[in-house]
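With one protein chain withheld, the remaining protein chains of the complex are depicted in position.
Chain IDs A, B and C follow the sequence of writing; residue 1 opens each chain.
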Amino acid sequence: MAKVFDAAEVAKHNSADSCWVILYGNVYDVTDFLSSHPGGSKVILQLAGQDATEEFDPIHPSGTLDELKPEAKLGTVDPKTLAAKKPEVPVQKDDDAPAPLETLLNLDEIEAEATKRMPKKGWAYYYSASDDMITKSFNTTVYRDILLRPRVFVDCTQCDLSTTLLGHKVGLPIYISPAAMARLAHPDGELGIARAAAKFGALQLVSNNSSMTPEEIAAEAKPGQMFGWQLYVQNRRERSEEMLRRIHKMRDRYKTIVLTLDAAVPGKREIDEKSNFDKGLVVEPGVKGGTEKRPGGGGVGQQLFFGTASDLTWQTTLPWLAKNTDLPIVLKGVHTYEDAYLAAKYAPQVKAIILSNHGGRALDTASPPVHVLLEIRKYCPEVFDKIEVWVDGGIKRGTDVVKALCLGAKAVGIGRAALFGLGAGGEAGVERTLEILEAETATCMRLLGAKNIQELGPRFINTRRVERDIFDGDAELDRQGLWTKPKL
Amino acid sequence: MAKVFDAAEVAKHNSADSCWVILYGNVYDVTDFLSSHPGGSKVILQLAGQDATEEFDPIHPSGTLDELKPEAKLGTVDPKTLAAKKPEVPVQKDDDAPAPLETLLNLDEIEAEATKRMPKKGWAYYYSASDDMITKSFNTTVYRDILLRPRVFVDCTQCDLSTTLLGHKVGLPIYISPAAMARLAHPDGELGIARAAAKFGALQLVSNNSSMTPEEIAAEAKPGQMFGWQLYVQNRRERSEEMLRRIHKMRDRYKTIVLTLDAAVPGKREIDEKSNFDKGLVVEPGVKGGTEKRPGGGGVGQQLFFGTASDLTWQTTLPWLAKNTDLPIVLKGVHTYEDAYLAAKYAPQVKAIILSNHGGRALDTASPPVHVLLEIRKYCPEVFDKIEVWVDGGIKRGTDVVKALCLGAKAVGIGRAALFGLGAGGEAGVERTLEILEAETATCMRLLGAKNIQELGPRFINTRRVERDIFDGDAELDRQGLWTKPKL
Amino acid sequence: MAKVFDAAEVAKHNSADSCWVILYGNVYDVTDFLSSHPGGSKVILQLAGQDATEEFDPIHPSGTLDELKPEAKLGTVDPKTLAAKKPEVPVQKDDDAPAPLETLLNLDEIEAEATKRMPKKGWAYYYSASDDMITKSFNTTVYRDILLRPRVFVDCTQCDLSTTLLGHKVGLPIYISPAAMARLAHPDGELGIARAAAKFGALQLVSNNSSMTPEEIAAEAKPGQMFGWQLYVQNRRERSEEMLRRIHKMRDRYKTIVLTLDAAVPGKREIDEKSNFDKGLVVEPGVKGGTEKRPGGGGVGQQLFFGTASDLTWQTTLPWLAKNTDLPIVLKGVHTYEDAYLAAKYAPQVKAIILSNHGGRALDTASPPVHVLLEIRKYCPEVFDKIEVWVDGGIKRGTDVVKALCLGAKAVGIGRAALFGLGAGGEAGVERTLEILEAETATCMRLLGAKNIQELGPRFINTRRVERDIFDGDAELDRQGLWTKPKL
Partner (left out) sequence: MAKVFDAAEVAKHNSADSCWVILYGNVYDVTDFLSSHPGGSKVILQLAGQDATEEFDPIHPSGTLDELKPEAKLGTVDPKTLAAKKPEVPVQKDDDAPAPLETLLNLDEIEAEATKRMPKKGWAYYYSASDDMITKSFNTTVYRDILLRPRVFVDCTQCDLSTTLLGHKVGLPIYISPAAMARLAHPDGELGIARAAAKFGALQLVSNNSSMTPEEIAAEAKPGQMFGWQLYVQNRRERSEEMLRRIHKMRDRYKTIVLTLDAAVPGKREIDEKSNFDKGLVVEPGVKGGTEKRPGGGGVGQQLFFGTASDLTWQTTLPWLAKNTDLPIVLKGVHTYEDAYLAAKYAPQVKAIILSNHGGRALDTASPPVHVLLEIRKYCPEVFDKIEVWVDGGIKRGTDVVKALCLGAKAVGIGRAALFGLGAGGEAGVERTLEILEAETATCMRLLGAKNIQELGPRFINTRRVERDIFDGDAELDRQGLWTKPKL
């Protein structure tokens, strides 16, 4: 006759060392079975020592218990000793308390968490974009308009996300875009980003307007960890030259100079400007005349632009830069196939371009980088052979990363996402952000049937809805005798 | 002189056996007229024994009463005996009470009812889809973008919905897709679905992850009732082989093996994962490194995938399966014309394919099956001659069913709809779901001027809005020398 | 010295016979000026006898008063006698009170008013459409997608809206569509519609399911007033034949028989069906089997369809009808260019077709009539020469009327709009509806630079956004050898 257990006795066996459960009034020792449970051991351990019938029943066909060895059935439970099961009560959530990072499942949720935790001024600076923020939004929605075409019957057990950038091996095709003033989000600042990036082998581009020095940011670099330094050329060129000399002293970590081109003047970021009014700061009346008038309130963005040169040209700036650095040059802020074509003519001095509209922060209604990728494919695909093409702007999902790579991008950058990760939880928040993107990217590739980055290509995507919107003005320009191929 | 009746006397004649009504102060015996009333007998019987003037007057032209035989007019009613008519009061509805199934008029209403009645965890598992659920939604909206082109002056008094699948006769071109864990919705489980399907002669595909055994589900099968069994190949192949042997013992009912290909790894179903957090379950912190990390909370979906093989290939898996079963093979989860083309090369071993994106639960932004139908029509229409093409995903209306058939599908599957039917009312809820779809499908065909399934074809639909969005990358791939026709 | 008036004295001159106003402290007699005021006399009369300075000042440049004759200035007002002006207070509106019809400015406002005033059951019957009401909505929005192209420098002082239908002169290119059960909206019923139509010389098509007899409806017809009678062929053909004989007796008014083809079976009008549940009527459980099952609740629409034949064909029904009537035949419910082409082959027996999807009440996602107009223009424009093409469905604005006419329609029908006019105010409400449409149509034509209906044509419209969506399946059908030109 079966032994009868007291529920309190069963309750003691509530660990991986000794795991008992009650099912349909019987007591089972499932300790040995834990590792072979098709649903994983965790779900069993959550119910260890308890009556699991209610959870077990609706998701297991009859006969499932036959898979246990006969000796696993220890006996029955004394029903009188079983307390009534508590009804399922949703956990009370304290909306003001920080959410555990592992409960934030995607980049939107991380941004929402950061929005709650960050100072308003920093949030406004990161969140803002130009004018009506149409380009900021379009950067993301254009990825949604690209459809994926998964191939089946492909062994995708393994999936390798590593790649190379400028000849250096990186763990992810995702890098950190240069974004200013990380300590507005969290005291960990740019160093927190660097520590998180180290765990994924991800490249970090350091902003010219960082809130920490490039030395501080790279101080704890892991072997092989790769950084780049972003250059806003200053009106006082000697300041830029001095900075380049500082960077050169860290050439074991800083592997490239990223020259930013897409922000010759500051865009009109109204949310950023508004955040000053809310603080009650004195506002200068808009004054007409002269070049100093600033008809907005002047947010963080406008302040950071003071002193930045707006007179850069292919003919003058590149030679100056080549004279002052021997690091590979990346040109950031290319918006058109014409400029991509021109940049490729400067290879190998120019090693890569970044298709970017500055996260929608420069010129509103500017094309998204996906358009430029498609333009290059259509008008001058040879660019992909001559230089690396990176893109940033609007990345929210691993599927977005994969789509950009399928179109020919060598890597994609995240700017706001890293800052919001920082805002949500400092270094750990950035790590969570990269962890999510890495997992989503790998899931996407495996479901597509792609084992590594090199296999990605246009056959995996359907871009019809985007293609019909890209620039097609050559016929028109030809008619007017204004244009055929871009010229230097 | 006309006889004068007391209203109480009239009230006794309130049935089909003796049906009197008061109109304009006169009393009529309409018992004999019931069967010839152009509006049906029901509306009269609802007013039997009462003063029906208010209901009768606005919808009948004068002279209508002349259609009654003279002797039907029995006399007049004594106005003093008529109680004042009660004003029209909307019936008080108890929103928590189960709605009578016959008041649920469409699949959305059934889903709404099921959402109220089902446990949260089960609802989250069924409702969830990957990432932003774009593909789940697109599966449905793409049908709305296809317009119908009804032909008139066609005798559509009769309309036959029966067809054949894999050579077997079925009552409907609608089948039940394999969906896991039906008892999460209702104790009737997969058997309840089977009983309902029997009434319509509909095929049921049984999930590898059913909450009842395949034997239990098919236990009460009617003669000719058809089942199929879905196979998720297990890492431990011997488990799958054992299951095949069990299925073969029921080959009078299980007529096919459906090999699922579109879920090599689990999609990211955030609502499913969230439902665990809400229950207060312990959450493992996302751990970096190794293949075991799970940066989400792990919902029902992730648990079910444990042990499922991700190394299936055309070259290895099909021969293995052919060695272990002689039942016709259906490949589920084809997303591209390339794979449809490849599958057709394996005919007659492969008898059918199911165009499916797993209800939007695998890869978000994957194309809807309607796109793949159009791709096949454009690039390799011979596939339709070699194998049967079934589709699932997003079916909400009979018009959706008809559109898929017009594009060449042999049958369409419903997954969530059957489960929500179960959640709304167990077996009877599934029956109601099929009853609605059957009626809507027949109405659509009759209004189109199609008498049977075989007559359906592309002339009844306008797909312009969808066609311009389907994959058109061959030119691009050609240019790069990467692709022409799919190869094995 | 100027005479000084007491304000009370001025106040007496408050009519067109003697109209004084106070401006800037002066008193003017503007009686003679009323007729030459550029802004019309009404606005002055509203201020007659009062101080009009506040209203006058912001909209008149200085010097305006110089246009008055010197003797118009009578003197000054004694400021002490002027009461303080009351601040502008919005008139309190009683939302339950009927709105004066002249304050309802468009068809949407009339529908909103009718919705408030009508019994729920009638509203549900009129408002409802099939399934998700996509076609009902699309009928209207497709007009919004057509752009107008006004030509300037055209003398459009005169604008003539009259035209001919089947050779008879009508005052408007707008007719009343056959719609059942007008007395559900208002006791004036179909006769109220007839009286209103008479004022505009508009054709009225009388429904087979009218709530008044055709004799009653046409009883007060004005000389030249035109009616048509809609025929739903009954299963018992002799009933239809009898009705035709009744109509023939009124051939001085009933000039055509409109054979309805697009409702061989009733569509699924869920709102109509729901309105029964709300009344607490007993609902039959959906019963499986047989042709009598009705898985919905059976609204007014389903009741009206009892007895209607669903076996009409070109080969059998047209000859039968020709034998039973010598009135011109109009075929209502053509949805495709193929059927338009076939109908034209039956000219001159068939004199006109009505492109209609039954107001979205038959088959949901059926194409809107605008598509069929464009199909005919593309595939068989000769149809326009052989028969008249009328359209109905979705007309809300005079611009919609004009667009349909520019595409080749001879007239457009309004169904719900007339019924909602009736619901909003009986006969006067229908008159208001027609008055609005007539004025909007004339304004549109004059702004386009078209003096009469005959001048309207495709050069006045831009249909690019619609054209790319119309059926283009001939290539596809050709490929399959199924179709070239429609055949009898």
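Brief remarks follow.
Operating definition for what follows: a contact is a pair of C-beta atoms (placed from the backbone, for glycine too) under 8 Å apart; a residue touches a chain by one contact, two chains touch by 3 or more.
Here the structure is a predicted model, which means the values were calculated and not measured.
Considering the intact complex, the chain excluded from display touches A, C. When the full complex is taken into account, the listed residue touching the unshown chain is C:Leu105, out of C:Ala2, C:Leu105 or C:Ala219.
Even with one chain removed from view, subunit A keeps its contact list with that chain: residues 119-120, 122, 131-132, 134, 181, 183-184, 189, 210-213, 216, 261-262, 264-268, 270, 273-274, 277-286, 288, 293, 295-298, 300, 303-304, 306-307, 310-314, 317, 331, 333-336, 338-339, 342, 357, 362-367, 371, 468-473, 476-477, 480, 482-483. Listed by residue number, the positions of subunit C touching the unshown chain are 37-40, 42-43, 46, 57-63, 88, 90-91, 100-103, 105-106, 143-144, 146-157, 199-200, 377, 397, 399, 431-432, 435-436, 439-440, 443-444, 446-449, 457-459, 461-465, 468.
The rule is short, and it goes like this: only the chains that are shown with their structure count from here on.
Of all residue numbers used where subunit B meets subunit C, under half belong to both copies. The two sides are thus made of different residues.
Work out the mean CA point of subunit A and of subunit C, and you get 55 Å between them. One inter-chain figure worth recording: subunit B and subunit C are separated by 39 Å, centre to centre, where each centre is the mean of the chain's CA atoms.
Among all residues of subunit B, those that touch two or more other chains are 468.
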